[in-house]
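The block that comes next holds chain A.
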Amino acid sequence: MAVCISLNKVSKCYGSAVAVSGLTLEAKRGEVLGLLGPNGAGKSTTLHMLCGLVRPTSGAISIFGKDLRSGFVAIASRMGVLVERPAFHDYLSVRRNLLIQARLARHSVNVERLLNLVGMARLSHAKVRSLSQGQRQRLGLAQAMLTEPELLILDEPTSGLDVESTEEVLRMLRRLADDAGVTIVFSSHLMHEVEVLCDRVAILNEGDLIACEKTDDLLSFDLTRVEVLVDGVEGASKRLKDQPWVSSVSIKGGRLHVTLKEPNTHQLIHYLVTAGYQISGVLPRRRTLKDYFLKVMNR
Partner candidate 1 sequence: MMGRVLTAYGVEVTKALRQRFTALGPALVILAVLGALPVHPVARDGVSDYAFVAYVIPVALNSLGLLLLLVYCAGLVSGEVADGSIRQTLVRPILRHEYILAKLLLGMSYAVLLTLTAVITAWGIAYIFGEMRGVSFGGDLVFADNEMLATGALATLAGLAPQFAAVAFAIMVSTFTRNGATATGVTVGLWVLVDLVKYPLGMAPFVFTTYLEMPWQVFSNRCEAVDAYWQPMLYYCLACSGGTFLVCSLVAIVVFHRRNFPA
Partner candidate 2 sequence: MIAAVLAIALGALAFDARELPGIEVTGVRPLSGKAITNYSHADLDGDGLTDILLDDAILFQRQGGYPAASRYALPDAGDAARLQAWNGDLYLWSESLLSRYRWHERGWERVVAYALPRPETDPLPAASGATGGRRQAFLHDFDGDGTPEVFSVTPEGVHVFARHGAGYNEAGLLNILPGRRITSDAVPRLWLPEARRLSFPVLKMACRLVMEGDGITVLLREAVDSETVRYGRTRYRWDGEQAVARGTETTQAVASYLHPCRLNDDGMLDLAGGCEKTSETTMLPLPVYETWASLDGGKTFHVRRSASIPGFRPRCAFVDFDGDGQADMITEETGLFEGGAREAMSRLLTLPEVGHTVRVFRQQDGGFARQPALRAVFVIRLESPAAAQGDMFSRYRAGKLVDVSGDFDGDGSRDLVVQDRIDRLSVHLVRDWIFRSTPDAVLSIDRAAQFAVADVNDDGRSDIVLHEEGKMSRVYFSREEGP
């Protein structure tokens, strides 16, 4: 896959405060890249730099193979942006706001279709000042997508949305990536969103990129932590505790929770069967993004 976004040693300082430090990162075309990190990690700054709202102090950003600074107009015409807490011209209607944005982008737009897509068709003529935060967020999404962009930069796209709408939006974005090959870079605090949507996740902390992994790799099974459904839980627990290849054993909800020193479940099963226990199931625990996040943050 071709590279869509490339950040090369990009830094941003506000006076003596470093918001982003030497960030080098790439996003492939059609890829969904999630930016994770605690508050002040540099996620929004990175996104703002990508869409030209914030000037990097140093480093180079190229999008679609063009330098962002010199090729901004060409890049921006292929890019849709949703900033955090999007603001509009309050005195204009929803429709007029979108038309203005389309005119600026020099792109014809079917406003009704777009509003339908974000579930705001009935609010077409409402003044923006009368919209709720969630409706503004939907309008933000609509204006980000109005030029049918090849790249979407989304800062907290589901902020202010209810659960149902959040799911709907995530599905829509995933569809855009899968079906239309749209590259999406977004930031979120919600691990679930990132897990569902992202192909790759980059974790930032205090301006530094501390990890960048494929989501699939992060969400594989953890074979060192297994849940065993076995008869004679108490006995099995006692016997396992004495084994040198077992780290810890506990009983929760009538199930045996075993942590192994090595991901060797065969050894565990063989030991219990040999010891005469009836095993009805061995469930390796699935890894979560939260685990990974906490792990890298602690590191």
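Criterion applied: all candidates are chains of the complex that A comes from, given by their letters.
Please note the rule applied: a contact is a pair of C-beta atoms (placed from the backbone, for glycine too) under 8 Å apart; a residue touches a chain by one contact, two chains touch by 3 or more; residues count from 1.
Not measured: the values here are computed from a predicted model.
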**Message:** Out of the listed chains 1 or 2, which is the one touching chain A within the complex?
**Reply:** 1
**Asked** Which of the residues in chain A come into contact with candidate 1 in the complex?
**Response** 14, 44-45, 48, 51-55, 72-74, 76-77, 79, 81, 83-92, 96, 100-101, 103-106, 143, 155
